[in-house]
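One protein chain omitted, others in place.
Entry: chain A
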Amino acid sequence: MVAYVARRLVFVVLVLVAVSMLVFGITALLPANVAYLILGSFATPEQVHALELKLGLTDPIWQQYLRWAGGFLSGNLGESTLMNRPIGPILAEAIGRSLMLTGVSFVLIAVIGVGLGIVAALRHGRPLDHGISVATYLGIAVPEFFWAIVVIVIFASWLGWLPASGYEPLSAGVWEWAKHLIAPTITLVFGHLAHVSRLTRSSMIEVMQSPYVTAARAKGLPERVVVLHHALRNALLPTITVLALDFGRLMGGIVVVETVFAYPGLGRLVVFSIQNRDLPTLQAAILVVAAIYAFANLLADLLYARFNPKIRFGRNVA
């Protein structure tokens, strides 16, 4: 098991190195000169050249990359060209807010999605099953910004229960904080339910027909135990992997949702830095998203191993 985790960790590091090269490479190719951006449009070519020398922008690209990556590792993420502040604190704040949003959404997606999947599987072919299918498909088929607007129209304009946008820190009171989280959470959850619930449903239907479920019934176990203890354990295996992938998708989803709800998180920071050509911030933000994605996948694999004894003990010798 230790060897397995170690091997997986090495992979994660390799993935991150590759992503960092890609991110750095692409932003370096963009037709935007950092020195030019810092000095503004009235700078003379001499001034720009002087700053380029100072920032090391005339060095070969691999040297630039190593300097950037080295800074990253030592905790120095550089400075935002737009805000003239160190990127570290800006990013940390945005990550914190986004993790709050995605964390709550993720838990709800997992719980509601698996729950709906089980219910649909147990009632499969009946009206309730069809109802759940249609609802979750609607969520995934229509783009998030549409549902975001629907949520704003219903809860903010029509009912007036929730604010249409913005963010309040916890220090402003729990209710104030929660109020700003509800609408974006609903939007994110609705858009991501289908994956989890459909997959849980189909694997649950399959597992419920397996001989070991019949065997569990033959032992006279209560139906609740049969479903939750015997069937769900096996049916969740594929769902766990998809959940981790969904966490990655959520990181993409927040770009749209945070923008619509003006929620100052990582997604909005990415959009903001793109719009303002704030390359150092963009690079750092994207690398963080990639890291979250990679670790979510690692976690999924570990959970999968935890629940699937065949993987836990190394290669399946059958």
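The rule is simple: contacts are C-beta pairs under 8 Å (C-beta built on N, C-alpha and C of every residue); 3 or more make two chains touch, one makes a residue touch a chain; residues count from 1.
Rule of thumb we're sticking to: contacts and distances are computed from a predicted model.
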| item | value |
| --- | --- |
| The complex's invisible chain, by UniProt name, from "Peptide/nickel transport system ATP-binding protein", "ABC-type quaternary amine transporter", "Aspartate carbamoyltransferase" or "Chemotaxis protein CheW" | "Peptide/nickel transport system ATP-binding protein" |
| Candidates A:14, A:92, A:215 or A:228 - the one touching the absent chain | A:215 |
| Residue among A:180, A:198, A:230 or A:249 touching the omitted chain | A:230 |
| In chain A, positions touching the absent partner | 3, 210-212, 214-223, 225, 229-230, 233-234, 237, 307-310, 313-318 |
